[in-house]
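With one protein chain removed, the remaining protein chains of the complex are shown where they sit.
Think of it as A and B in the order they're written, each chain with its own count starting at 1.
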Amino acid sequence: MQALIEIERLNLFYGSFHALKNISMDIPEKAITAFIGPSGCGKSTLLRSLNRMNDMIPGTSTHGSIKIAGADIYGKDIDVEALRKNVGMVFQQPNPFPKSIYDNVAYGPRLHGITSRHKLDEIVESSLRGAALWNEVKDHLKRSALSLSGGQQQRLCIARALAVEPDVLLMDEATSALDPISTLKIEELAQELKAKYTIVMVTHNMHQAARVSNQTVFFLNGEVVEYAETEKLFSNPQDQRTEDYISGRFG
Amino acid sequence: MSESTSASNRTLAVSGQPGNGIRIGNGRMLDRKNRLRIYNRSFRIVCVASAVFVCLILLSILFFMFRTGILTFRSVPASTFFFSTNWDPENESYGAFLFIFGTVALTALTLAISVPISLFVAVFLSEAAPRWLSNALRPVLDLLVGIPSVVYGFLGLTILIPLLRDITGRQLTDGLLAAAIVLSIMVLPTISRISDDAISAVPAKFKDASYALGATRFQTVFRVMLPSARSGILYGIILGMARAIGETMAVVMVVGNTPQLADSLFKPTSVLTSNIVMQIPNVPFDSTWNYALYLMGFLLLVISLLMIVVIRVLQKKGVKA
Partner (left out) sequence: MNRLKNRIFTITVWTVALCVILFVFALLLLILERGFPSLTWDFLFGLPSEIEEGGGIGPALFNSFYMLFLSMVIAVPLGIAAGIYLAEFAPDNAWIAMVRICVEGLASVPSIIFGLFGIALFVEMFQLGLTILGGAASLAFLNLPVITRVTEEAIRAVPREWRHASFALGATHLQTIRRVLLPASMSAIITGLSLASGRAFGESAVIILTAGVTTSGVMWDFNLLSPGETLAVHLWYVQSEAIVPDAQQISQKSAAVLLFIVLAFNVVFRIPAWVRDFRIRKAA
């Protein structure tokens, strides 16, 4: 597998707090990479560095480099909007806009200049199909997105992210607010999506990481403790701390 | 630690354009991007300019009021202005004490009438009334806040004053009491709605704890609810006070507009606001008389800004508590 995202000696500070310490790793394309670790270990921070959402938090400073497809995303010549278009994100809480289902999915394409009704219809349908939501909502696309159930809302958010044709999909504990059945649906969806997208997911749920991901990264206190094939990491952890964590001794 | 493939391979195909899609100036959408960038920047500038403009207005109000008002002291000693009760501009007497006293007395009287009643209404809305009734009454009380002050003044003039005349048997009932009653009706919705919100926001656990100890509703309201909501209630009272101090037309219509010290509730008098509005249209701008009126306005301005500071401090305390 080839590396799509290359992180080199990344250090990140919130004010004086050293949130990420000297992180280097390569994330392969068209696979699912899971970040696990106890809360506050930096896994979400790293995820949010990948589409520069951390820029929105005042006092954040980033050192080192993150390259996506060879381009340093913290470089001077980077168009942040285009980066975020290429690196989609799904959040912990489903966060559809208070608009119709259709307008939610069409939001991104419209931002990027697509106005043709016909084209938008196509994108909405293919994105909703991609997020396995089309059959449930195709008859009432004009309904408010807030009328959907939590799991449906989250799949709508995935569809919304897919609508701008990203290469990478970041999922920040995307199932933690959902019930088990909805969670399962999202996990299945992720399995399908990895054929086309590079997926990086943060999860507080080790079992989920074990079920879904190809690679797993274990974080502790802002450092990467262990990075391995998922199967290997869970069956034969190299580091004592990893073993403690996955056997439930802390976190 | 990194076991995955080496990063040497730079030729992967990401949508056909390795990494270039996110670089500035390499997309096909260059024109559009530039346009968006310009929109963003100019929109931001418009917003900054508007905020600056709002601040400029306050500063120029302060400046104009102060610069004009301060000229009073060229011909009137400060002690006369603040402590003399003799306001007779035709004969060069500029004692504003009677207006300052009028404003203070009117505000105090207004609060004395309106605060207890407003608290009753607030307790009624938040604790006593059934939910449907308070839900219906709240928006209606909010509507009352928007009714123009001349309408209240008109009510006072045509209903209240004749009524007071009948009750007291006096010829003249214009004065502080009439003005205070009108103002009380005006500030009642403000104070009671804000207090109502404050009482409703008291966590249910406090109330539950009190009832669980066998307290009656009366005890719970007075010992738990009102004390816990006091900073919100105080905020409402200060807002009501600000309105009472600054209200002009409703007062003008019932206070009598006579520059004499109010030593009785029914003696026609005048307060800062009513005196300004009644006299300024007939006064040349460059005259001590006009300067004195501006100085009175400046006083009002300072008082109302001070009250904002008090509210800010209260809110900070409320956050800390």
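Here is the rule we use: a contact is a pair of C-beta atoms (placed from the backbone, for glycine too) under 8 Å apart; a residue touches a chain by one contact, two chains touch by 3 or more.
Given the structure is predicted, the values throughout are model-derived calculations rather than measurements.
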Touching the absent chain when the full complex is considered, from A:Ile27, A:Ala131, A:Ala161 or A:Val217: A:Ala161
Contact footprint on subunit B, counting only the chain that is left out: 36-37, 39-40, 43-44, 46-51, 53-55, 57-61, 64-65, 68, 117, 120-121, 123-125, 127-129, 137, 141, 143-151, 153-155, 157-159, 185, 188, 216-219, 221, 239, 242, 245-249, 252-253, 273, 276-277, 280-281, 285, 293-294, 297, 300-301, 304-305, 307-309, 312
Contact set of subunit A toward the excluded chain (per top definition): 51, 53, 56, 58, 81-86, 88-89, 91, 93, 95-99, 107-108, 110-112, 143-144, 146-147, 157, 160-161, 164
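Heads up, the rule we're going with is that only the chains that are shown with their structure count from here on.
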For subunit A paired with subunit B, centre-to-centre distance based on mean C-alpha positions, whole Å: 48
